[in-house]
Each structure stands twice: as C-alpha cells, then as structure tokens.
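A protein chain is absent from this complex, but the other protein chains hold their places.
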C-alpha cells in the first residue's frame, strides 16, 4: 500500500466549558477524543456519525480552524497539528481545502462569483495581473462545468447546485491535493445531488484528489466512499472498506445506524440489518458515559461495557472495530479507566 | 371512491404578483386525504408542497396571493369560510407538526404550559385543571416520553432534539384533530431518532384514526410512513398511487427519474439525477411543465397533460398513458430511466422523441 497522504494519530480536541465571572473551567466537551486513521492518495474516505459525534470538529481541526488538544496529524512529512507549522508552510493551506454543506451560506451574498474565486488566487500568488486572474477564473468555472458568464453573477441568481459548483471551484483554486467535503450535497435536491457527485468523482480522477467525505446519508456513503469510518461521541467505532462495512457491520452502533436508513425498495430493505430499536439519544459530548460511551444505548451491552473503554482491534484484515464483543478490544482490567490526557 | 373524504383539494391555483411579474405557482392541484388515511406529498424544493399546505391552513394572504379552486374539509370549503371559522378549524380539527421543533416551541414557557394551553382550546369546553393535567401527561406517555411529569415542568431548551419533536407530536395530537399535517417531521434529526419519531407518530395516528398529510422530500420516509403518495412537480400533481405501487411501478417520467436519483444501498454508484431544473414560474412551459426535462417529451406535451387512470387508485398526468390502454409490463417496469451511463434509450417503446433535453445544468 502506498504511503498515506494524511495520518491522524490519537487526535484529541477538547473544548473547556467555562462559566461565571472569572471564566472558571467547570467541565470539558470531548468533541474529538482520540481518533487515528490514515488516508491514502486518491481515495474517498467516508466519515459518518450523528450530531455530536465530532465529525465536523474533526474536519475543522484538519482544516486548521481549531488547534488540536493532543495528537498529531501528519501531512507530507509535516505535523499540521502544530499551528506554527501551518503558518510557516503556506503550501499546506494551499493543499487542504474544503467544500461546506450549505451552498447558501458558503458564498458571500455581496460578492460576485469572480470576486469570490479571485480571493484564493491572490492570496496564494497564483494570479498577479487581472488578465491572469480572469483566465484562471474562467478555467475554474470550466472545470466545474459552468459557462464563463457565471463569473459576473451574485450567488442569489444561482441555483443550489450551481452555488455548490462555485464552492467546489473555489476549493480547487489553490490546486489542492486533499479536499474535505462536509455534507456537500445534503442541502441539494436528490435530482441534483447525482450531478454534483459525478463532478466530484470526475475531478478526483482528473486531478488525483483525495477526499474526506462527511455525510449522514448512509445510502449516499455506500456509493461514494472507498472506506468508511463510523464516529460516535468523539471516537471511531468502526472502520472498514465500504462493502464490508455495509454487508458485515460489526459494531452494534453501526448496525443500529444501518437498520434505520429509510430506503426506497424492497431489494435495499433486505440489505439492512434487522431493525434495532435505538435506546435513547446520543448523550452530550460534555457528559460522555464511562466505559464504552455507547453502552447505555447498546442492545448487546454486558458487564464489562460500563467499566472499561474498549480499544480498537482488527477483526478481519483492515476491518477495525472498537467493541468488547470482539477479541482484542478489551484492555487488561485496571489499565484503562479514564485516560489521563488533558 | 369508497373511502370517505376528509380533505379534498380541487383544482387549486395560486399565483403571486411580485417584482419580476406574475408567477403562477400552483397550477391546478387535486389532492384528497381520506379519513384515517396517511398520505404523502413528495417533491423537490420549490415544487409547491409547502404552498399547498399554507393554502389549506389559510395562511396565504390575498391580494398578494391569488387563489382559485376549492379546498373541502369535512364538508366545508375552507376558501369560502370567514376567517374566524377558519381559525377554529385550524386549531382544533387540523393540526400541524413542523420541521424545526425549536422554532415551533415557545422557549419562555414550559412544555406543560404550552400543552395545557392547547388542551384548554379543545372543542367541547374547557376541562378542569386536574383533568387537563392528566390528559397532558397521558399524551406525553403516548409519544413514549420517559418521566412525563418532569417533562411537563421542563422548558424546551432542557430537552433533546428528539424529545422536542415528540412534544410537538403530542401537542398536535392532544386534541385529537381529524387531520395532522406534518412538514418534514424529524428531518432535522439524526436518522436513528427520526425513525423512532416516525414510528411513534405512525402508531398514534393509527390508534386514533387520524388522517395524516406528510410533506417531505425524503422518498424513503414516505415509503415507510404512508398509505398513498402524491408526487408533485412544478405546481401540479404528476402522479398518485398507493405507496407500494408507486415505489414498485412508478409511471410518470418524473417519478421514475426521482426514484432513480436516490442513491441505493445496493451500491451501484450514484445515479446522474434528472437534467435541467424546475421551470421559472413567471414563464412556465405551456402544457406539461415537466416536458422540457423529459426524455419522452413529444409535441402533444404542449397541451395540458391528461389525467389518466393506470391502476387501482393509480393516476398519472402524462400523455404517454392516454391511449386508453393499461400500462404494458414494459412501461410498468420500475426504472425505464437510464442509469448513470445510459444514453437515450429505446424504452420509450417507439414514441417519437423530438427533444434534446435542455442542457441546463443544476
């Protein structure tokens, strides 16, 4: 297997909860709590999880919007967890870009498409004259299959799909190698979604891009990702190649998620695990249950689960799961408790 | 039709005059909901679903909105009722479940205050305080909320998203309305919670024989929740059928396209979707409004499409079916729309195809 493009090692992002006049810290939100995985060049790595799972925090940490509390993120030999490294090497900012969920909010309503697309070009010195910028903007629009006239448009004149194409063009302006796609189609109609996905797949092939694809739509994930990681309360519950994850889910949480997907045909209905009645809702990441954080909702929980936090182990080749039901996941008694990193 | 009709929308037209001119949005909507029936109304953003609901609820204000047609509810034409009476019906006989529970709940009152307030308005007189409280606790139990007494005293911010959505369902159903209109219920929630919410709602309306009109763009949710479905496109109904039939044998090219657009768990890749976009309501195409995006379009589509019965309770607004014949097995095949790689297909069974589908990009 090739050298990974990005390798996360035990990435932690905790937010302190402060209150009162003196801003005393009274608690901590464990948004991301020890996540490790590697992304290979050219792949589409899927990240699923419900609200509060920490998937967006993880993405924003990767993008440099948050400084991780602990852990390292290796990208082309640099540890981009260190903000000094990010500041010192502008190539990192160029190489990692993002497409957000809501095309309505991701474009400035008071700036034309051209003005929006010129920002990354100017910031990174990719266009010095306006003629050069114009040429680049035209090329970017062509890349996302929009005619050049669109550069004069304000966002309100564009449809949701067109706005998302512009957002993709902006992400591509710095010639990145890695794109974070944070629910790129979930605000779009299903008849439009397919074209945006097709565009992303096509761009990935032509420009050799690597994607971190975040979505809560599991049916979509089934069709776009090469591998999928399932996140629950700041930790990965399961990580596997897409077909394996969907056909043989191991973690009870993954099974619960899959069993709840609303599908449109009998054929798909048969592919879903037996319906598992979810118990309760995801707790707040400010009050993570002890032991395995999923145990209060888990249909298969047993005596170890509330006491010990499982560790990840491989169950079948690259298929990794973090659940006491599987051998190798239960740490030796007494070694676990609350890991002491803050 | 054997079933007793509760809601019967007949030839509803709604248009607006705005800065850019006159837009004709609803273009003759016909829709019925029988007593005890759960009906889905699906369509994409801007197809007129929410506008239809707002017309039923009397929330469209003339003269800005021009309304034509009839909306019969339990024997009365809502469009001809004085505002006072409409207000009565709206609170007591038609209830609404909104998409965003936080926006629909008042943050400064407890759940109990808001629930008791609704119970006090129930038809047939104000119940005693004790009876009202008992009724409120009961309905919270019915939506499977744990510890209802505590929830009665809680403020909306103290509840989780799923609990708030359950409270909204309780508020909608507590006075046992004849019709509940649910606008994308639970879509703001996670998939596991959404499924629970829909199950609770289903169980409750079935027990009380409440009629439901479910508005959503999520085809999977419609399939799991409803008895019959209307598919709406650009201001009119394209197709209606019992839910199972619609999903197994969609007839209208739009329905077929929509269903084919949904990514499947079977993992065959993401379908291309439907080319083109919803027409501009200022200047909609004459005749069938789907024609510019339809690969089966033909000259006859310039006229308003016929409303053709193709099966039991299965009607479709499309010229492809107006030769009087029942749909052939070929036509009834689930997915004549080409999948990702598909080129113009011959599944149109020799029908002349004069259109190069407009290459407007989404």
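Each chain carries a letter (A and B) given by its place in the written order, and its residues are counted from 1.
Basically, contacts are C-beta pairs under 8 Å (C-beta built on N, C-alpha and C of every residue); 3 or more make two chains touch, one makes a residue touch a chain.
As a convention for this text, contacts and distances are computed from a predicted model.
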Exercise for the section: From the list "Fe-S cluster assembly protein SufB", "1,2-phenylacetyl-CoA epoxidase subunit B", "ABC transporter permease" or "Tryptophan synthase alpha chain", give the UniProt name belonging to the chain omitted from this structure. Expected result: "ABC transporter permease"
Completion exercise
Out of A:55, A:170 or A:222, only one touches the absent chain, namely A:170
Exercise for the section: Quick one: say which of A:53, A:97 or A:330 touches the chain that got left out. Expected result: A:97
Completion exercise
In the whole complex, of A:45, A:150 or A:326, the residue touching the missing chain would be A:150
Completion exercise
Contacts from chain A to the absent chain lie at residues 63-65, 90, 93-94, 96-98, 100-102, 105-112, 116, 119-120, 123-124, 149-150, 152-154, 157-159, 162, 167, 170-171, 173-174
Handout entry: Positions on chain B where the hidden chain makes contact
Key = 19, 360
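One rule holds for everything that comes next: only the chains that are shown with their structure count from here on.
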Handout entry: Centroid distance [mean C-alpha coordinates] between chain B and chain A, Å
Key = 32
Handout entry: Touch list for chain B against partner chain A, complex
Key = 44-45, 160-163, 190-196, 217-221, 223-224, 247-248, 257-259, 261-274, 277, 334, 340, 361-362
Problem - Complex contacts: residues of chain A adjacent to chain B - result: 50-51, 145-146, 159-162, 165, 188-198, 201, 216-220, 222-224, 242-243, 246, 256-257, 260-268, 271-272, 277-278, 281-282
